[in-house]
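Before anything else, here's the structure in question.
Note that one protein chain of the assembly has been removed; the remaining protein chains are unaltered in position.
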């Protein structure tokens, strides 16, 4: 089973609920897509900020996992999001996570969430502790 | 209709999906509860970091709304979370949001998410733009 | 030598340059003062945001040090600041740092910087790695 198939077969319950779809995964980059469903929205009907952060968190954690030595685990210790533009209901988002730092004790990942038109929706930077 | 009834009657779709329950609301403090359902978890079965952030974001935005002049709106422009302890499946969380700053152009709210035993799960600080 | 005298005798070079004055120190709270000198300002003459962050970083790191076991060290791995109000040249600031979390692997400290009139200037939250 290749890496993408493995990640898809191990979807986290909350990532399932959000409808996160992994597109490509490697230790250097994680790409995933998500459709802005009505039940993920705030009012007016744009993606809830919390759903944006959850989408990104899932990607950054997955990227970290692909860089861990066997027997290690990870947990997000902090996450920072800048929200730039709303993502309207029905739109299709792409998240692209790349590493800022891959150390023995911590890893830092940054995720750009964009619309199909290339509009930046949010920029998320998170620190993962290596356990 | 009092303030709490009004807020409950205007639940955002994503807050409904997460099962956010408002307990008390005022312009000075927002308190809400949430049960860690299985489908909100990561693996192992503790609340997904994204769900923690979404819970807090909902509270901070609600607090801001209660401080807006009529005709104004708000949007979260940035959010920062420190994750302190995991929240196991089945546990009951409380979120308490209080204002750090309530200005004409921005408001800053901080939310503490704790377990029933009083363990701090996360601390979230967010900036809301007043529109 | 008591704790305050010890901390004062071990002033970091950059804290000296900024004119940080420790007022009281304990493992539960660090209080320090700083005068907004002209050479610490931006234009117009209010304290440069970087000087605010440096002031707070010094306090949070000191608080962590007072909670370390012998032989351990610490480094700031991330820091988040919200700026609320300007601090005019000549004003006298107080910084008060308290722990959000004191764990084996990380500590989180939050520092409130206020003017003599009690106006909140900035809120800083930082994570220290325990080494």
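Things worth noting here:
Chains: A, B and C, in written order; residue numbering restarts at 1 for each.
Convention: a contact is a pair of C-beta atoms (placed from the backbone, for glycine too) under 8 Å apart; a residue touches a chain by one contact, two chains touch by 3 or more.
The structure presented is a predicted model; accordingly, all values stated were derived computationally and were not measured.
Checked against the full complex, the one of C:41, C:93, C:108 or C:121 touching the unshown chain is C:41. Considering the whole complex, the residue from B:67, B:91, B:106 or B:119 that touches the absent chain is B:106.
From the options C:3, C:17 or C:116, the residue with contact to the chain not on display is C:17. Listed by residue number, the positions of chain A touching the unshown chain are 80, 82, 84, 100-101, 103, 108, 110, 120, 123, 125, 127. The chain not displayed touches chain B at residues 77-78, 80, 105-106, 127, 129. The chain not shown here touches chain C at positions 10, 12-18, 38-43, 45, 48-51, 53-58, 61, 75-83, 86.
Everything below uses one rule, namely that only the chains that are shown with their structure count from here on.
Rounded to whole angstrom, the centroid-to-centroid distance between chain B and chain C, based on C-alpha atoms, equals 28 Å.
A separation of 21 Å divides the Cα centre of chain A from that of chain B.
Counting partner chains per residue, chain B shows two or more touched chains at residues 80, 82.
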